[in-house]
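Missing here: one protein chain of the complex. Every other protein chain is in place.
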Amino acid sequence: MSNDIVTRMGDGERVSLSAEEIREDIQAGTADAAQRGGIPELTAQEQEQLFDIIADPSRIVSVKPGEEVIVTDDGCTMSFYSGQDGGGVGAPLSRMQAVLTYERACGADTTSLGHSDYSYKPVKPIINFEANDYYNTSMMTTAPFFYGAQPNLGLYFQPDGPCPNAAELMPMGKIDEARRAQEEAAGHLTKDLVFVGSRLADVGLEGLNFDTSGSAGDADFMAALQAVAELKRRVPDLPILMGASGEFILGMHGEVEYAGTRLAGLYPQDQVRIIETAGADIAGVAINTATTESLPYNLARAVTFVKAASEASNIPVHANVGMGVCGIPMMEQPPIDSVTRVSKALVQLGKADGL
Amino acid sequence: MGMHIAHIMASCMGGIRTSGDLVAWMQMTRKMRIHEAKAYVAEKLGVGIIDLTDEEIMRDIRKDLGIGTVTSIAGGPKGIRAKYRIADLLGINIRSVALFKSQMGFPG
Partner (left out) sequence: MSNDIFASAADAILKGDSDKAVEAAKKGLGEGIDPVILINEGFIPGINTVGDLFGSGRLFLPELILSANAMQNATDVINAAIPDGQGQSRGRFIIGTVEGDVHDIGKTIVVSLLKANGFEVMDLGRDVSTDRFIEEADKFNADIIGTSALLTTTMEGQRRLEVELKKAGLKERFKTMVGGAPVTQRWAKRIGADAFAENASAAVKMAKALLEPA
C-alpha cells in the first residue's frame, strides 16, 4: 500500500496516508458525527467528493467561481496588531488602520472591531472609548462593520466577578449553589451584553457579534440568547450574529432553558434553531477538532455537523473556521493547505452560507 | 492572520473587490441564505450570479454606481458615502447610514 497523499493531523503535523486510510478516516469521522448528533452520515458520493478535496495534490484548493460565500470576521482585524494569544502578528497599525487594511487590502466581506480582551465585560467601563472608535471607523468603512467579542460568563465569577465561583462549588458537590451562581452570573452577563449593544447601537452600529457563545456552558449560551432577544426588542434593526463555541452546549448548569428548550447538550442543528428563535440574523457553529485524529477524520465530522445545521436553519449559517475548529488544525499558525481544504469542504459539502 | 487570508482566497466573495459586502448586507439585514442573497444582489445590479465575484465586471459596476472600489480613486465615494448609496441600491437600512442621514438632516 502506498502512502502518497500528504495531509495533516489535528495538531497540524504533516502525515502521508494512503487513499484507503483517508477514506477510512472520512467514514469514521462522519459516522462519529452522525452517531453523536443523531444526524445523517455523509453519502458515499459526498465522502468521495471530500476525498477529492483532501487528496488534491495542489497546496491550495478553492471553491469554484460562483460558489463563493461570505466570510464574516471574528476578531481578525485585531490579529493585525495583537500578539500571540490572539493569533496576532503585531504589526504597528491602529485599530482603524487594521480594519481598513483588512477591508481594502485583503478584500474581506465584513470587518470588525473588538476589545483586546475579546470579552464584553471589560468593554462596559470603557464603552465611550469603544463607541468613539467604532463610530469614527464606521464612517470610513464600506463593507459591513461589526463589533464583536465573546460573552464569556467566566468573568462574572469570583475572583474576577461578583458571583460565587461555580467551577469551585460544583466539584465540592454544592450543585444548587453552583447553579444559582451561574444563574446570577448569566443575569449580569445579559445586562452587560445589552448595555454594550445598545450603546453601540446609538452610534450607528451596523452589526453585533456574540462570538463563541456558551464557552462557559449552557448558562453562558442562555445569557447570550436572552441578550439577542432583548436587543432585538430594543433595537429591531440591529443585525446580530450569534455563534456557538462547540459541537454541543456544555452542561455546566444542566437545566437552564430558553423558549422551553433545555440548552445543555444541544448539537449544531438545534443550536441554530434556538439562535434563530432568539431573533439573531446569522448563526455560527463550531465543531471541535481532535488533535489526535487526522484532517480527513476531523473535516468529515465538521462537514457532517455543518450540513445538518445548514439544513435545519432558516437563517444564514456561518461555520467558525478559527484555530482548532471545524477541522482547522489546533496550532498557532494553521497550515494553509489544511485551511483551504476546510474552507472548500464546508462550503461545497457543508452548505455553509458563510465562514 | 494568514489563515484569514487563506479563507478569503479559497471561498470568500471578495468584499469590495467584487460584491461580497453587498451580499453580506443582505444576510445581515434580511436574514437571507447565501443563494437568496446572491440572487437579490444580482437582480439589483442587473448581472448574473456568476458575475458577482468577477472583478472585471464588478469593478466597473462599483465605479459607475459610486458604491466604493477597492483601489482608491480620488473623488470616488468610499466609506459612509458609498454605504449611503448601497443602502439605497439594495433597499435596506444600514444603521450607520441612518445615523449619518439624521445628522445631516437628510430625509430617512
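Note that the chains take the letters A and B in the order they are written out, and that residue 1 is the start of every chain.
As a working rule, contacts are C-beta pairs under 8 Å (C-beta built on N, C-alpha and C of every residue); 3 or more make two chains touch, one makes a residue touch a chain.
Only a predicted model underlies this, so the values are computations on that prediction, with no experimental measurement involved.
Novice: Out of all the chains shown, which come into contact with the hidden one?
Specialist: Per the contact definition above, the missing chain touches A.
Novice: Just name the one of A:Arg179, A:Lys232 or A:Lys307 that touches the chain not displayed here.
Specialist: A:Arg179
Novice: Among A:Gly75, A:Gly114, A:Gly217 or A:Gly284, which one touches the chain that has been omitted from the display?
Specialist: A:Gly217
Novice: Could you tell which one of A:Ala55, A:Ala167 or A:Ile336 touches the chain left off the display?
Specialist: A:Ala167
Novice: So which of A:Arg23, A:Lys121, A:His253 or A:His318 would be touching the chain we can't see?
Specialist: Considering all chains, including the one not shown, the answer is A:His253.
Novice: Tell me, which residues in subunit A touch the chain that this view leaves out?
Specialist: Contacting residues on subunit A, toward the hidden partner: 10-11, 13, 36, 83-85, 154, 160, 165, 167-168, 170-171, 173, 175, 178-179, 216-218, 247-255, 264-267, 290-292, 323-324, 330-332.
Going forward, only the chains that are shown with their structure count from here on.
Novice: Quick one: in the complex, what on subunit A touches subunit B?
Specialist: 60-63, 65-73, 76, 79-80, 87-89, 102-104, 106-110, 138-145, 201, 203-207, 237-239, 241, 281-282, 314-316, 321-323, 328, 333-334, 336, 339-340, 343-344, 346-347, 353-355
Novice: For subunit B, which residues are in contact with subunit A within the complex?
Specialist: My answer: residues 1-18, 20-21, 23-25, 27-29, 31-34, 37, 49-50, 52-54, 67-68, 70, 72, 78-80, 82-83, 86, 93-100.
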